[in-house]
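Below you'll find the structure, written out as structure tokens, and then a few comments.
With one protein chain removed, the remaining protein chains of the complex are shown where they sit.
Here the chain labels run A and B in written order, and each chain numbers its own residues starting at 1.
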Amino acid sequence: MKLRCMKNTLLRFLTAGVLFGTLISSPAANITVKGSDTLVILAQKWAELYMAAHPGTKIQVTGGGSGVGFAALQNRATDLANASRSIKADEVAECIKSFGKRPSEYKVALDGLSVYVNAESPLKELTMEQLAMIFTGKIKNWKSVGGPDAPITVYSRENSSGTYEFFKEHVLGGKDFVSRAQTMPGTAALLQAVSKDKNGIGYGGAAYGAGAKALAIKKSDDSPAISANEETVVGGTYPIWRYLFVYVNPAVDKGEVSAYLNWMRSDAGQAVVKDIGYYPLPKPFRSDSK
Amino acid sequence: MAGAGITLAATLLILLILAIILGNVLWHGLPSLSFRFVFSGADRDMFDVNKAGILPMLVGTASRVILMSFFVIPVGVITAIYLNEYAKPTSATTRVIRSAVNNLAGVPSIVFGLFGMGFFIHFAGGSMDRLFHPGSAEPVWNKPGILWASLTLAVMTMPLVIVATEESLKAIAPGLREASLALGATKLETVRKIVLPQALPGILTGGILAVSRAGGEVAPILFTGAAYYMAHYPQALTDQFMDLGYHVFVLSTQSPNVDQTRPILFATVLTLLLLTFTLNVVAIIIRARIRRGMRAAH
Partner (left out) sequence: MTSGTTHPLENADPWAGIRRGQQRRPVEWLVERAIHAISLSAIVGVFLIFIFVAREALPIVLGRATSASATQVIPLEGLDTRSPAEIQKYLGLTPEQFAALDRDAKVDLMNLKLETAKGASKDRDAAVNTLEWRYLLLPYQWSGYDKPEMIWQPVSSIHKYNIIPLLIGTLKATIVALLFAVPLSLAAAIYVSQLSSPRLKEWLKPGIELLAGIPSVVLGFFGLLIMASFLQEVFGYESRLNAFVAGIALGFAIIPVTFSIAEDALTSVPGSYVHGALALGSTRWQAAWRIVLPAAIPGVFAAVVLGFGRAVGETMVVLMASGNASIVSASLFDSTRTITATIAAELAETVFGEHHYRMLFLLGALLFGVTFLSNLVAESFIHRLKKQLEGKA
């Protein structure tokens, strides 16, 4: 009795296995998008809206990070590569080796990086130079930048994130973060930490968290302090901003792919950008498709 | 007697810690745990409290552990049968196998992740691509996917299955085997028809423990298959998947608004805990029965 029972179970398992096996088939996506986790939600929103308007097109979005997207682009494993930083020289070289041309670069949105301190901090603004000194560890006490006499706790992002590299290049001038900097696996963890630490300072994309506030930034000592909002980021007066990119192999940049890229950069596509927490492209950068 | 009091206090403290963790998660998670939350997708927005659901993560986690059990249960059970029924207990091979099983149980989970990446994805996947898809521009197997994650987890949980199965094999009265052999059955027949059916509860325990352990593990699947976000369910063995445990990590570290997403974070943790705990409790109950049976057999 027991044995028959077991045989039956075994059979069922086998059938299930075979069924599972036969189900193996890739979805017929005509456009694949891969890359930066910063962009993945935005890319997904875009894909959804575009697919709703163009039922014939299937778009598949996966994250993994900017580097992952570039690797996939080199291997021709994806049509579009999302990136929160611009492509590096060696990545361009790999692309040329793989398909003979530089990949085409499209700017698809703007991202303003904010510098966060604890809500209780009396500080309102910092200059770019002060920021660099704080994050490289040259300034260790809030007193030196007009705050209370307390040591600064520096919060940074993991070095695998595009945000980390961007901040390092553009604010720190390529210098190393102070090794005391606590590295957080995401913007949420960073904000959480800053909101709980009255001596904390950190950076990240536009995000919200009770207990932390974004500082206004001065380009230099005598320039005005500017806080990040759509007007200042898009207008270019806020100093810490970056483009978000989509890269594509020029050989596939035609037909559906090309239409989709155009749509992303059109007014319709850019309308989505704000909902996600980024800033839309300035008018001259947009495409003129409907 | 002060010492005895201290030991009692330590025992209670451990149970208290357990209670605090569970209580906290239950208290904060229960209000936001709803039917809609568990059974709707994340296709709208995975950080939106009113829209986000965790069905894709549940499906991903379930499929990777089911796939894993296809690999780990047969191999684990057969190894246990060999160790208990065939091998000479004192032989060098047996000792080395046992030592290997012990060591496998102690390897850190992140090392399994590295192994999965180095062996399954780059070596096995790379070779398969060279063999079956030569000239194909895009990698088919040489990338993270649910198959590789499941295999990695299978290697990781094998010791659990082996140990649990062996325990139940030991609980079977030797007289049963002797009787079967005396009636003229061969050894294989005895194992198949007498020993295995008797050991079924133990195999089940091992399977459940493996599933529960693997279900909550995140480190081994970080690089072998888990996706940060995916709009569709995994449809092929080579697809990536969203995962419940990884989602807990994502929600607690990458959400754009910590305070707003806190309810879904707690609800996700609660779901994960409910799953692993139910499985654990079931395994503990079955195991207690086996142990009782073992005492009766000897």
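The rule is short, and it goes like this: a residue touches a chain if its C-beta (ideal position, glycine included) is under 8 Å from a C-beta of that chain, and two chains touch if they have at least 3 such contacts.
Bear in mind the structure is a predicted one, so any value in this text is a computation, not a measurement.
S.K.: Which chains here would be touched by the one that got left out?
M.R.: Taking every chain of the complex into account, the missing one touches A, B.
S.K.: Return the single residue from B:L30, B:I66 or B:V107 that touches the missing chain.
M.R.: Of the listed residues, the one touching the omitted chain is B:V107.
S.K.: Touch as defined at the start, partner being the missing chain; which of A:E158, A:D253 or A:D267 qualifies?
M.R.: A:E158
S.K.: For a quick check of understanding: of B:L33, B:I54, B:L67 or B:I81, which residue touches the chain that isn't displayed?
M.R.: With B:L33, B:I54, B:L67 or B:I81 as choices, the missing chain is touched by B:I81.
S.K.: Please give every residue of chain B in contact with the chain that is not shown.
M.R.: The list for chain B reads 1, 3-4, 6-11, 13-15, 17-18, 21, 24-25, 75, 78-79, 81-83, 85-90, 93, 96-97, 99-104, 106-115, 117-119, 122-123, 155, 158-159, 162, 174, 177-178, 181, 186-188, 212, 215-219, 222-223, 245-246, 248-249, 252-253, 265, 269, 272-273, 276-277, 279-281, 284, 288, 298.
S.K.: Tell me, which residues in chain A touch the chain that this view leaves out?
M.R.: 64-68, 71, 89-90, 92-93, 96-97, 100-102, 151, 153, 158-161, 164-165, 168, 174-177, 179-185, 189, 192-193, 196-197, 199
As a working rule, only the chains that are shown with their structure count from here on.
S.K.: Where the CA atoms of chain A average out and where those of chain B average out, how many Å apart are those spots?
M.R.: Using C-alpha averages as centres, the distance is 33 Å.
S.K.: Which of the residues in chain A come into contact with chain B in the complex?
M.R.: Touch residues, chain A against chain B: 2-3, 6, 13, 17, 23-27, 37, 40-41, 44, 47-48, 60-64, 72, 75-78, 184-189, 191-192, 195, 205-210, 277.
S.K.: Hey, which residues of chain B end up touching chain A in the complex?
M.R.: Against chain A, chain B makes touches at 43, 45-47, 70, 137-139, 143, 193, 196-197, 200, 227-232, 235-238, 240, 249-261.
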